[in-house]
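Right after this comes chain A.
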Amino acid sequence: MDYVGPIASGIPMSLLLTVLGFAIGAVGGIPLALMRRSRLRSVRFISRSIIELLRGIPPIVWIFLVYFGIGNGLIKVEPVPAAIVAFGLISCAYLAEIYRGGLSAVHRGQWEAGVALGLSHGDQLARIIGPQVMRYSIPAAATYAIGLLKDTSIAFTIGAQEILFFADSQAKQSSDALTPYLVAAAAYIILTVPCAWFARSVDRRLRVRIAS
Partner candidate 1 sequence: MAQPVTDPAAAKSTGMDVSLEHIVKAYGEHVVLDDVSLSVREGEVCAIIGPSGAGKSTLLRCINLLERPDSGTIRVGDTTIDAGQEVGGKQLHGLRRQVGMVFQSFNLFPHLTVLRNIALPQERVLGRSRAEAEDRAMELLQRVGLGDKPAQYPSRCSGGQQQRVAIARALALDPKVMLFDEPTSALDPELGLEVLAVMRELADEGMTMIVVTHEMQFARDVSDHLIVMGHGTVLEEGQPEKIFTDPATDRTRRFLRAVLER
Partner candidate 2 sequence: MTVLQDWLGFLPQLASGLWVSVVVCLAAIVVGLPLGLALALGSSAGSRALRWPAIAVVEIGRGAPALVVLQVFYFGLPSAGLTLSSTMAACLALALTTAAYTSEIIRGGLQAVPRGELEATEALGMSRPDALRFVVIPQGIRVAIPPLMGFGVLIFQATSLAYTIALPELLGRAYSIGSSTFQYLSVLALAGLMYAAVTIPASLLTDRVERRMSRHLA
């Protein structure tokens, strides 16, 4: 088990990529979600196209586009920032869709109540609808974050020093190539499975509360 230490040293980087990618998406998803509900057809179309493209192209292709595509010709990009940008972009699209689900779950009556109270559109969004949407979005967002943590393993392909990166270098150094990868798999499972169980139970509780 002398692989565990080196491989575990990749955990902070995996978490860093996950947290920053998610944070970019959590902010960037808001305008995309609002554009999805715009009164203007063209605005809806633009946001929908952006979302579909971001989700429709595999994450590893996005990472390569940022790292090799932009990085090679135009400006110099380091692996970690490239990975954060790519995961951030993808997260924008997924979180926008999650917010959209939350928006449509907020009861129509809430909007009408806001109008009746004479609140401005912006005030309604920020103070009444926004907080409720966030609450509804928590379970799906948590599930997404767990998936994102697993996806950050892709950053190893451009040399970001996360879990799989260290597992890979261990495997290439020693005669036993199997164990390091299995340790990496175990690391992801240990990081994600308890989170997934937690998210599912929160989801169930939240559902009960909203339904009653």
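A few comments on the model shown:
Everything that follows uses one rule, which is that contacts are C-beta pairs under 8 Å (C-beta built on N, C-alpha and C of every residue); 3 or more make two chains touch, one makes a residue touch a chain; residues count from 1.
Candidates were picked such that all candidates are chains of the complex that A comes from, given by their letters.
Because the structure is predicted, anything quoted here is derived from the model rather than measured.
Candidate 2 is the one, among 1 or 2, that touches chain A in this complex. Remark: chain A residues 52-53, 55-62, 64-65, 68-70, 72-74, 150-151, 153-154, 156-157, 164, 167-168, 171, 175-182, 184-185, 188-189, 192-193, 196 touch candidate 2 in the complex.
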